[in-house]
Structures are given as structure tokens and as C-alpha cells.
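Yeah, one chain of the complex is gone here, protein chain that is, but the others are all in their spots.
So that you can tell them apart, the chains are marked A and B in the order they are listed, and the count of residues begins at 1 in each.
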Amino acid sequence: MQNISFTLNDKLVKVSVEPQETLLDMLRERLDLTGTKKGCEKGDCGACTVILDGEAVNSCLVLAVQVDGKSVTTIEGLEKDGELDPIQQAFIDKGAVQCGYCIPGMILSSKALLDKNPSPTEEEIRTSISGNLCRCTGYVQIVDAIKSLVK
Amino acid sequence: MNDLTYIKPQNLQEALAELSKKNEATYILAGGTDILISLKEGNIKPQYLLDISELSEIKGIKQEGEYLVFGAATTMQSIAESPIVKEKLPCLVSAAIQMASPQIRVRATIAGNLVTGSPIADTVPMFRALDTVLEIQGTGKKREVKLDDFILGYRKVDLAAGEMVTAFKVPLLKANQKANFIKVGRRNALAISVLNMAVKLTFAADKTVESARVVLGGVAATSVRAKNLEAFLTGKKMTEEVVLEAGNVVLQDATPIGDIRATAEGRKVLLSSRMVRLLEEFIN
Partner (left out) sequence: MNERILGKEVKRVDARDKVTGRLKYAGDLRVPNLHYGKVLFSAYPRAKVLSIKTDKAAALPGVKKVITYKDVKGPNKWGYTNKDRFLLVPEGELTRYVGDSIAFVVAETEKVAQEALKLIEVEYEPLKAIGTTEEAADPGAPLIHDYASGNICVVREAVHGDVESAFTQCDYIVEEDVDIPRIEHAFIETESGIAYVDGLEGILHVYSCLQDPYYPAWDISHALGIPQGKVHVKATLLGGGFGGKLDTTIQAFLAAMTYYSGVPVKLVLTREESIRFHNKRHPAKIHVKVGATKDGKILAMHGRIITDAGPYHDRTAEVLGLMVHALSGAYHIPNLDLKGTAYYTNNLCCGAFRGFGDPQGALGRELTLNSLARTMGMDPQELRAKNFLHDENVIFEDRPVRLEQIKEKMDSYLGGPLPAPSGPNKVVGRGFSFDKPIFDISSTPSLGKSGVGAAVEMFQDGSVIVHSGITEMGQGYKTIISQIVAEELGVDIEEIQVDLGDNISAPRAGRTSASRGSFVGGNSVILATQKIKETLLKRAAIELDCNKDAVELGYKKIYLKDMPERSVPTKDIAMKCFQEGIKLREESWFKHHKPFVSGHTYTCAGAEVEVDTVTGEVTVLKLANIHDAGKVLNPQTARGQMYGAALQSFGYALMENIPCEEGFPKARSFSEYKIPTALDVPSLAIADFIENPYPLGPYGAKGMGEHGINGSTPAIVTAIGNAIGKKFNKLPVLQEDIVNAIKG
């Protein structure tokens, strides 16, 4: 076991992890943050997307030990004092959510985009979520939701 | 698997020292987008994982004389965003940005892409076509090898125990040179390539092709130089007819197999039609 400490949703946390444990498993199994989803464990679906130091990554392809000293944002970290992040609200308002299984990953991928680029084109929006598979929506209302936030 | 140790060296020297100290079960971890899957599937049983992903000495892109030098741990995303690459070698941006997904591109490195030895690694054909030279370091020794010579066979590369790829030295394009890349996947993102292909042409003053480097991925056990096509193009003017004919000639350079992504026949059709598309841009 190895001890690590990192910023998780704006709070410093200390965790003991196995060296081969993925960030995804640490979040879900050790910290019970199950908003981060598991769909393939191979980088193929994006359901496990979290933001690591400002970048959207597949948490199934990052080792827990690798986030030592870094900052991780999961879907649970977006709501602040009962106030939803504008992206979360936009997803609700535009009907972007169906089964919802891809949604945490979608929201974090689009958040990583909008944080860096507040005025993306449709192409940039679609690219930003191109690593996140959704089988329900055809992406139509998801793209609408992200577009509605373009400055 | 339980006795795995994760090591994160602070600098390149330390990394090389660790690499030479430890045994054969030491694996380099760069972006992890390939090796973590092998680890999970139990295909490799490392004792030590040496994380080089944040070693500043082998990250980043800088110009050194007639070369652009890429640190081996440079990610696809940094290539895609790099102003200097966009300006000097946009063909590499094209290769990097079509690879996988945004989440993978921020982690995946060029060395990782190369060292896996995969025949359809997306940045390899372009680096090869550009005549890239690799810098390889072990403790106390440093060597350079042409990328063409580095690839030995299916998932086999010229890397000894204790060695690490540290840089990619890419000659800048001269005024009379042009290069480009095409990827063929089954969808527009997250697509392991069915094929990929890269080309670099050097033109003589009379606009005939002085020399050609064409590299194909996905048509053989490794990426391969399309020697027949290169010979065919050399000395020719790039006309529509030549380009169309090139689409046929390139088939002599390919011995594709069939898999879930395409049949062998399908690959040939795609190779031929996409080569036409790739070379169309060179018609002058």
C-alpha cells in the first residue's frame, strides 16, 4: 500500500492505495464516489471521465498513485452549496439526460472544454465529447446543452 | 502482481539509474494508455513501474537548428496545440489530433505510441516519413537511431533493457518539401486505425519529385515504407493521372490481413482510394 494525498473536489484527502489500483477504483471503491462510472475499463467509453489538473482524463487509465499531489474533480464536486454548476443545469434544461450513465463523464468533458475555451465552435464541442459514448441520446440534446453555455 | 512497486523519479538521471538498477520486470510508464491495459489484462507482470510522464527533460518541443526536437514524453495534445508544430510541421498535428479521444490525447505520449510497436500506431508513419531520428539513453550512454531502423518487427523495436527513448529529432521541411498524413478509421473519434499513411515529397526545381518517402500503417506486421510507390513517384510530376496510378501502385507495397476492422480486400480498396486522396494535395 502506498499513501497519497491530493485535492479531491477542492478538499485535501489522504488515502492508502494499492500500486496497481486505478483512479477509478479508488474513487468508487475506497471513497464511495460512485458518480464516476465504469463502462469498459479500457478507455473506450469515457464514462469514467474526471478532471485531473484541468484536463479531462479516463480515470480507468490513470493509477491512483499518479494523482499524488494533484487535483481531481469528479461529478460530485460540481454542485456547490446546493447550487448546480451551469453545465449540470443546462443538461437538465435541454433534456440532455436519458439513462444518465454517460452523463457525469459528458459533463466533465464539456466542463474541461468550457473552462479553457468559453466560446467553442460546434466542432470543438463535438470533439470535446468524442471520447464519451452515449447510446441513448444521439448526442443531439447534449450538444444543445453545451452550446447554450457558449459565451 | 501484488508486489508491484510504483516509482516516480524526479529527473531523467534518476530515471535512467532506476532503469539500469532494476531487473527485466521494470516497465516504463508514460501516458499509461497502452501499458495499463496490458497490466489489467495480465499480459505483463511488472515488478516496477517507472513513471516518466512528468520528467521535464523529455517533455516539450523545441527547435534546434534544422530540427524540431520532441521530448519522448510529449503528449499528443501538446503536439496538437503547439504553435511551432502547427507552423512548421502541421502534418504531425494532423496525425496527433486524429488519434483516440481528447482524454487519451492528453496522456498518450509519442514514445509510448512508438514503443508499443503496433503496426497501426498513428504517429509512427508521419514521424517515419519525416525521416525522424530517435535519441535513446541508457545509464551513461546515449545513441541515435533512425526511426526506420528502430522498428524491427511486429511489436518488436530496437530497445535494450535499461534503455529509454528520450527524444524524436525531426528534420524541418525545406521549401521544396511537403508532407501529409491520412488516417482511416471506422469512425471519426476513438477509432483504432484500419490504415494510416504518411507521405513526404521533395521536389526538384522543375517540379518533378526528387525523392519520396511514403509510409503505410496497417497493411503489414509493422508500418512499412512503400518502396514501389516511392520509386514510381520519383522523377514524376504530380499530375492527376500520376496520382490515380499511384493508387494502384501502392497495392504492391501492401500485404494486409483481415480482422474485425476490415477484410484484407477492404483494406486494399481503402489504401488505394485514400492514397489518391492523400496525394491529390500534392498536384501542382
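The working rule: a residue touches a chain if its C-beta (ideal position, glycine included) is under 8 Å from a C-beta of that chain, and two chains touch if they have at least 3 such contacts.
Computed from a predicted model, the values in this text were never measured in an experiment.
A.B. asks: Just one of A:Ile4, A:Leu133 or A:Leu149 touches the chain that is missing; which is it?
C.D. replies: Once the missing chain is taken into account, the touching residue is A:Leu133.
A.B. asks: Determine which one of B:Asn11, B:Thr208 or B:Ser273 touches the chain that has been left out.
C.D. replies: Considering the complete complex, B:Ser273 is the one touching the chain left out.
A.B. asks: On subunit B, what residues meet the omitted chain?
C.D. replies: Residues of subunit B in contact with the hidden chain: 184, 186-192, 260-262, 265-267, 269-270, 273-274, 276-277, 280.
A.B. asks: Which subunit A residues touch the hidden chain?
C.D. replies: Contact residues on subunit A toward the absent chain are 28, 32-42, 44-45, 47, 74-76, 78-79, 84, 88, 91-93, 95, 97-104, 107, 122, 125-127, 129-143.
In this text, only the chains that are shown with their structure count from here on.
A.B. asks: Measuring from the mean C-alpha position of subunit A to the mean C-alpha position of subunit B, what distance in angstrom results?
C.D. replies: 29
A.B. asks: For subunit A, which residues count as touching subunit B in their complex?
C.D. replies: Contacts found on subunit A: 2, 18-20, 22, 41-44, 46, 49, 55-58, 60-63, 65-66, 68, 109, 112, 127-128, 130-133.
A.B. asks: Could you pull out which subunit B residues touch subunit A in their complex?
C.D. replies: These residues of subunit B touch subunit A: 1-2, 4-6, 8, 29, 32-33, 36-37, 39-40, 49, 51, 53, 77, 100-104, 106-107, 188-190.
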